[in-house]
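A single protein chain has been omitted from the complex, and every remaining protein chain is retained in its original position.
Up next is chain A:
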Amino acid sequence: MKPLGRIYLVAILIFLYTPILVMMAMGFNASPLYELPFSFSLQWYEALWSNTVLLTAGLNSIVIAAITAVLATALGTMASVALSRRTFRGRSFLQLMLLPPIAIPWLITGTAMLIFFYWSGIGRGMHALLIGHVALAIPYVVLVVGTGFRTIRADLEEAAMSLGSTPVHAFFSVTLPLLYPSILGAALFAFAVSLDQFVISYFLATPGYTTLPVQIYSSIRKGFTPEINAISTVLLLGSMTVILIFARFAKPGDTRDKR
């Protein structure tokens, strides 16, 4: 069974990574038409360096994703605290209503946002993108942090209070340190949701302010150039580094009992 399992796993990884590796390799190929034989060249990276449109869009994407991660994580964690530790009227309803947005197709959410933002005067642009991305990311944060909460027993905070902690001190000295990996994971999730986002960004971006996925899409319509491979490679390596650092420190999938 064991070798079979290993072969299966390797097959999955090959399946997942081959297109990405090909995409990365082509960024280093001299041919603009992705022709073989392969001849190594950095010309597309040089071209990217002077392609301010793509670079600006890439930077915008990262800025939006970072702000979204911070805001969505803060708001979502607070919501999660309330949902997990407090009892109030309508709690289960609220908890339930957080899930459908994850399942609603982004095309529909995006259309709805565009109509609503237009109607309410919010309009389009960076602020609209931010609002949209944060709203989109919050349910994921609540879900991830909420799962983290369930692994932390409520009697830990009670123990802290019995020893003299106020509820606030108990939260910061006991719950938060234990919740930290979940919060970090949620932030990463929010960052990824935002960075990945195309449909909603496409609706809410303006010609003057756009994100990388939207910019790549419009570039592709004009014709492929390996510069796109180059910027995709940069972005990919960047986010993979973040994820690996996270995995190293937060040990997701760590099943240790957090009593």
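As a convention for this text, a residue touches a chain if its C-beta (ideal position, glycine included) is under 8 Å from a C-beta of that chain, and two chains touch if they have at least 3 such contacts; residues count from 1.
The definition used in the following text is that contacts and distances are computed from a predicted model.
The unshown chain of the complex is recorded in UniProt as "ABC transporter ATP-binding protein", chosen from "ABC transporter ATP-binding protein", "Ring-1,2-phenylacetyl-CoA epoxidase subunit PaaA", "RNA polymerase sigma factor" or "YtkA-like domain-containing protein". Of the candidate positions A:R6, A:R91, A:H127 or A:R153, contact with the hidden chain is made by A:R153. When the full complex is taken into account, the listed residue touching the unshown chain is A:T166, out of A:S31, A:T52, A:S92 or A:T166.
Across the entire complex, the residue among A:A65, A:A137, A:V174 or A:A187 in touch with the chain not shown is A:V174.
Summarising the interface, chain A meets the missing chain with residues 153, 155-156, 158-167, 169, 173-174, 177-178, 256-259.
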